[in-house]
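Heads up, one of the protein chains got dropped from this complex, but the rest are sitting where they should.
After this line comes chain A, so read on.
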Amino acid sequence: MSNPYLPFRAAIIEVRRETAVDFTYRLEADMQVAGGQFVEVSIPGVGEAPISVSDFGDGWIEMTIRRVGRLTNVIHHLRPGNSLFIRGTYGRGFPLERYAGKDLIIAAGGTGLAPVKSLLNRYGGNPGEVKSLTLLAGFKTPADILFRDEIERWRRQHRVEITVDRDDAGGWPGRVGLITGLIAREPISQPENTVVIVVGPPAMMKFSTLEFIKRGIKQENIWVSFERKMCCGIGKCGHCKIDGAYVCLEGPVLNYTTAGRLMD
């Protein structure tokens, strides 16, 4: 009988430091992934947690993990040659077919950039697939900026705007202010042909989607990715349920026509 809770061991091939608390792990793993999906990552005896697949290729997946607690503290001590336990992939990813030929704007707050990273790389390599791509990303401070090397590469391929909430240390040459400000100022020439992805902390997602709606984007052209406490990833434990939806099954990526109606 197949056991959906059995993880497999995946060797860590590479670890990259993104910020003081965010590290990217590349694992040896042969998995079918759609951008936006997640896996359950664990260390036996320590714990298990849902983590987005931030990028993937032949025989490998990448995850960017923030150190926040019991499991992620231990993960941050692992090095290439160590391994993690994985099961998945779970949930629904981004419906790429809905973005083909459109102006796509991705608005990401903080670690919300991880679940859309594979999309940015994909469209960088296949520029004709969408009509245009814009990344609007907001971070708390300059020190919190993720994927600095990739951002430089993306800048050469797409329109990229980065903002930070505050610049405590000083010397940040870029924009300071909330991401909603970027959205308000963003030139949107054809709102009816524009599709939007919003990923980030709950408050950021709420105000960003409202701002996009104000800018004339139709609700059915907005997608968000939800984060909820999850213990199983497969519709059994009940933790991720909001209203009638299980985020691990119907999400984490949800169209706003569904997401906007869900009430906690």
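Here is the rule we go by: a residue touches a chain if its C-beta (ideal position, glycine included) is under 8 Å from a C-beta of that chain, and two chains touch if they have at least 3 such contacts; residues count from 1.
Just so it is clear, contacts and distances are computed from a predicted model.
Colleague: Out of "Anaerobic sulfite reductase subunit AsrA", "ABC transporter permease", "NAD(P)H oxidoreductase" or "Alpha-D-ribose 1-methylphosphonate 5-phosphate C-P lyase", what name does the UniProt record list for the absent chain?
Modeller: The record for the missing subunit names the protein "Anaerobic sulfite reductase subunit AsrA".
Colleague: Which candidate, A:24, A:42, A:134 or A:180, sits in contact with the chain we can't see?
Modeller: A:42
Colleague: With respect to the chain omitted from the figure, which of A:81, A:125 or A:244 is a touching residue?
Modeller: Residue touching the absent chain, from the options given: A:244.
Colleague: Over the whole complex, note the residues of chain A touching the chain we left out.
Modeller: Missing-chain contacts on chain A: residues 1-6, 42-48, 66, 68-69, 72, 202, 227-229, 231-232, 234-239, 241-244, 246, 248-249, 261, 263-264.
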